[in-house]
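Below you'll find the structure I mean.
A selection of the complex's chains, in situ.
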């Protein structure tokens, strides 16, 4: 997913948590949204409910960590011969992810760590976390948390639920393919219609 | 091809028809341009001149269907355990396409169907159907239908044929790599020069 919003660690953490459960157990994920690359944060590995995640300890893996029932955390102790200051995705995380995928982790590459250090709030996030190329706006709210009768306030309007794009006449909300509340419009860009961007607040109207 | 124009079923049907013949026989295509996902149209499978296509019965597969000499149509009767309302590409079409690629279709997954229900006109389409990232404008006209001496009217100008980009001095037309008439300009964007977009009409000048 190369189109995750630049520098947006928190929205990426919510996106990754939702997307990951669509993949089979045993999957290995390499994820970096990492404006602090080359700085002090640890490189880590997380095992969460049967899936494995490799990335920086900057909060990116912390939403899925806190939502997992069975989980383990490791610090990556291994360092490659050549570690550039700006591309740990290639130099450090990719070899570790490949090694995990082959299930042949050499002794000493990983060290025990109790938990990630940077922990974002794992509750539903009432914000737009991603806008796709149609202008559909994914939010950080899980659809299981929201009644189908609820209306959602976004961009100054109150939106009703619809099950499909064709069932709606204007902007609406629906449960998207990864289980999140998404704001969309039939054959139009909800982002443009409602002037929404990543980070903008949405609210459930009571 | 993730850059097909959003919501444009007819241009996509012409693009797919032209692109498909560039692939070897035996290829399996999964194609969705599907603003009506979750609505009433059937999911279908088409066999056409040795290639197989999986997608919605919304016209997308209908141009290649009508141009094929040997062809068969099926309705997809199988349904996955989980069918989201907005991502049949993943939930429904992808498992069927993968099963077809393995040549192991379980009994009952496909049912006979005489023909797709939505049928677009399969004749050459005198419109821009795709604009690539250079600004080259692909049309729905097959180059075999057009004399090399013909001039093409597009964006208020009359364009002559050229065989290569370097042989032209300004906007021109040529037979592109998939056999369609394409409007281009040497080291410039024809879309910007001629103010063309997907859907705009082009005409052969007599």
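Order of writing sets the labels: A and B. Residues in every chain begin at 1.
Methods note: a residue touches a chain if its C-beta (ideal position, glycine included) is under 8 Å from a C-beta of that chain, and two chains touch if they have at least 3 such contacts.
Bear in mind the structure is a predicted one, so any value in this text is a computation, not a measurement.
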Copy number across the full structure, from 2 displayed chains: 3
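Heads up, the rule we're going with is that only the chains that are shown with their structure count from here on.
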Distance between chain centroids, defined by C-alpha means - chain A, chain B (Å): 33
List of chain A residues in touch with chain B within their complex: 133-134, 163-167, 174-177, 186-187
Touching residues (chain side chain B, partner chain A) in the complex: 6-7, 35-39, 84-87, 90-91
